[in-house]
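Attaching a single structure in structure tokens format; questions to follow.
With one protein chain withheld, the remaining protein chains of the complex are depicted in position.
Moving on to chain A:
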């Protein structure tokens, strides 16, 4: 970094000495500042260029992004530039009553998971990350978004796998998970515990099928309902599995630092402001 800047400084200094005398009178004109300005502009541009080649990891701003996955909410926190927030304090508030529902810390990947609290489904949630040293941000989740999530099942303990499972190939779940009537055996043979266990949630409410005699209309309806429920659950699980990489990408996009466009635009602002100030001052003279 220094070598680069130093080299450009040398180049600018030689050209300065040759064409501009250094001392001038009590009322210097603005043009006399030009060589200095040129060298400073070079400095600014060099730093801007350095930015493009550097892997940035800055701590100006902490980003937070949360989404539902199955019965859980996953929170992803990172500093602008891409470093994830390790051990950041997470506080989950009831969005309506401002009551603290739960607290926790992010893991090494900047992730934090929790089961959706019942209050959250009614009022929505406000999730706050505090990464220390004045870095704080919040994420709001609507009640509508949370209410769509499936109820907390026994699978929640195993749901920790879902996060990692998305990295691999998409699980082919519907075929081998189809047996809605035998949740227990299903648990035993499941190779994708998180997704399969979620499917097993619905049949728990399944009425016992006696199997003797012709089924009454009531029984038929309950069987159809149960099957439909199971299908919906499966569909939701599939959607979750398919969507979670997308959500992750979104989360990562939100933790990116400012792009070249914003930086160059900002520098243009300074030139514009200085131009305005110079214009008004020169009129006052």
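Just so it is clear, a contact is a pair of C-beta atoms (placed from the backbone, for glycine too) under 8 Å apart; a residue touches a chain by one contact, two chains touch by 3 or more; residues count from 1.
Just so we're on the same page, contacts and distances are computed from a predicted model.
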Absent chain per UniProt: "Phenol 2-monooxygenase", "Putative ABC transporter substrate-binding protein", "Cobalt/nickel transport system permease protein" or "Thiolase C-terminal domain-containing protein"? "Cobalt/nickel transport system permease protein"
Among A:107, A:137, A:222 or A:236, contact with the omitted chain is made only by A:137
For chain A, residues touching the missing partner are 1-2, 5-6, 9, 12-13, 16-17, 22-24, 26-28, 30, 33, 35-37, 39-41, 43-44, 47-48, 50-51, 54, 56-62, 79-81, 83, 130, 132-138, 257-258, 262-263, 265-267, 269-271, 273-274, 277-278, 281-282, 285
